[in-house]
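Removed from the display is one protein chain of the complex; every other protein chain stays in position.
Let's turn to chain A:
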Amino acid sequence: MSTKKKADLKVIILGDYNVGKTSLICRYIDGTFRPKDPTVGAAFFLKQWGPHNVAVWDTAGDERYSGLSHFYCRGAGAAILAFDLNSSQTFESLWARFGSILEAANEDCLKVVVGTKMDLLDQSNRDITPEEGKKLARELNEHLDFKKMPHEPYFETSSLTNQNVDEVFQFIFQYCLPLSAEQKKKYGKGSVIDLIENSDEHKSTRRCC
């Protein structure tokens, strides 16, 4: 199990209490959705991406666990900053609370802003516009080359309907650990590439960015 130590990429998810961080990760890893008990401390998942091992850290949103943040942020190659699309307060927290926490992460850490609970969102009455989200995503990633990305690192997701969930992780993995077309084919029978195939189905419902 020494592979865990040598995970090729460390992805962490941050965000306020009850925005759906664990649900997002469990939707991606297990492919299921059930209401989750609040996370205690931090939880560790391991995922295969082609030949690579990816460590995914799910963290508790409660402030009292902020003592742990240095531990899971250190060496993080990518961070998912999650907020509830229905609560502007959780969006503001991303700046206020988690910006400083992320200083412990890698310098070239990719920060992906992810809005959750899309299924609950009333499109005609939005608190946070996609433009604001994208703006934050751009500001957080000023140090990165956007040309390497297909679009801004901003997603609107629903863990309940599985909308855009796989895309978030693929975006991260493809950016941080790019696989050649050949590699994709080679590992194509694995779950990772299945997701890419499945993602065609979502293309119609997708897109906010």
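Methods note: a contact is a pair of C-beta atoms (placed from the backbone, for glycine too) under 8 Å apart; a residue touches a chain by one contact, two chains touch by 3 or more; residues count from 1.
By our rule, contacts and distances are computed from a predicted model.
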item	value
Absent chain [UniProt protein name; select from "Vacuolar fusion protein MON1 homolog", "Multifunctional methyltransferase subunit Trm112p", "serine C-palmitoyltransferase" or "E2 ubiquitin-conjugating protein mms2"]	"Vacuolar fusion protein MON1 homolog"
Contact partner of the left-out chain, one of A:His70, A:His143 or A:Lys185	A:His70
Chain not shown, touching residues in chain A	1-2, 4-5, 17, 22, 26, 36-45, 58, 60-68, 70-72
